[in-house]
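Only one protein chain is missing from this complex, and each of the others stays in its spot.
Now for chain A:
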Amino acid sequence: MISQFFVLSQRGDNIVFRDYRGEVQKGSAEIFFRKVKFWKEDGQEEAPPVFNVDGVNYFHVKVVGLLFVATTRVNVSPSLVLELLQRIAHVIKDYLGILNEDSLRKNFVLVYELLDEVIDFGYVQITSTEMLKSYVFNEPIVIDAARLQSLGPASIFMQGGKRMPGTAVTKSVVATEPGGRMREEIFVDIIEKISITFSSSGYILTSEIDGTIQMKSYLSGNPEIRVALNDDLGIGKDGRPTYDYRSSSGSGAVILDDCNFHESVRLDSFDSEKTLSLVPPDGEFTVMNYRMTQEFKPPFRINTLIEEAGALKAEVIIKVRAEFSSSITANTIMVLMPLPKYTSRASFELEPGAVGQTMDFKEANKRLEWGLKKIVGGSEHTLRAKLTFSQESHGNITKESGPVSMTFTIPMYNASRLQVKYLQIAKKSGTYNPYRWVRYVTQANSYVARI
């Protein structure tokens, strides 16, 4: 049971404020914001998502720079409240198409309308975009999407390729298109976040893929959908299907450690045919989350070399090699490397002919930052940095610098090899052929190479 819900902007302004039970004082938003902003004097640590001030529990999630907050005096389930806050953000996004400060401010009456149906007297009522439609009457005021950088998981597809209609995923589930009718289409996104730690000798210490299958349906009449995954999919550490003799021969089945599913997913034919069936509700939702620690081929190899060049100088060479097919291109790559505290200057040298690359030495946190617009599969890139120190290093440079970390996005690539084989829409009419978009993307969660 929650007492209040509010949304604050980055500066701490109230955008939406709803008090459901009148048990928590009115100034709670201010108390909350001050606490979050000054969690520790040094500003080093950020506030945890849940904390208690004078008997009031504050929960918050950050969504596109906004703070979604709930308060209560009751000892509730923290998961429930945090899931709820996240869900409210989702529902609002479904309605507004784009969720940001501007769209919230323009549509706050609609948001209040939603909030009244989502929660009554602190208890959750309806959080399904689909069901809410019958109770919500305000029309969203759609803000110009082209002008804004889109946020959320959908945005990662946009840089990727022209194949994707970029604006489609930012349209509201209720707004009608200029043409009158809504386009019949469905998006299935397989988003994987990979975490890898390489030892200094390049050996993989830990690796994990956290994947999710997201769906966003704009299909009318709620037809049933069947999503078929890899035939050789197995679940559980010992989930190697016994009949699967191929897995021993090296072709390699896809073995997930574990997964979970959306409420609406039926698993009747999952064990036998690896097929999920569901009637997708309106709006964006997660069909399935999965986790895999099975070995996989890392998309990038990082090589770092540090050479001392005299007492106050050293040279760092970072090599990044893309180990995926040349038909695939990674984008927005950033390579970060903390340098020794006594580094005073760094000068950079790229390989000849390099384009779309930026290098920077961040004085404040003594960090080297190397940005690359894109990396084509199979290619290798090198950065040389000459460092100048303000004091002698005593041969401790490797201990005091690193690890090298990397962030990137690779569209149409997934490390786990989990695939949507087909997407079947059960609707009788022969002419009915809605657009189906199945998209893959891989992102770095924590991609670290020790030196």
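Criterion: a residue touches a chain if its C-beta (ideal position, glycine included) is under 8 Å from a C-beta of that chain, and two chains touch if they have at least 3 such contacts; residues count from 1.
In this section, contacts and distances are computed from a predicted model.
Asker: When you check the chain that is not on display against UniProt, which of "Phospholipid/glycerol acyltransferase domain-containing protein", "AP complex subunit sigma", "Cytoplasmic tRNA 2-thiolation protein 2" or "Beta-adaptin-like protein" does it turn out to be?
Answerer: UniProt protein name of the non-displayed chain: "Beta-adaptin-like protein".
Asker: Kindly state which of the options A:K133, A:R226, A:R291 or A:K386 is in contact with the chain not pictured.
Answerer: Candidates A:K133, A:R226, A:R291 or A:K386; residue touching the omitted chain: A:R291.
Asker: Given the contact definition stated above, which residue among A:F38, A:Y112 or A:Y422 touches the chain not shown here?
Answerer: Answer from the full complex: A:Y112 touches the omitted chain.
Asker: Return the single residue from A:K35, A:R345 or A:K399 that touches the missing chain.
Answerer: Here the residue in touch with the unshown chain is A:K399.
Asker: Tell me, which residues in chain A touch the chain that this view leaves out?
Answerer: For chain A, the residues touching the absent chain are 1, 12-17, 21-22, 29-30, 44-46, 48-50, 52, 55, 57, 59-62, 72-80, 82-86, 105-106, 108-109, 112-113, 116, 120-121, 123-128, 134-135, 137-138, 195, 197, 205-206, 208, 210, 212, 236-237, 257-263, 286, 288-291, 293, 338, 365, 394, 396, 399-400, 403, 405, 445-446, 448, 450.
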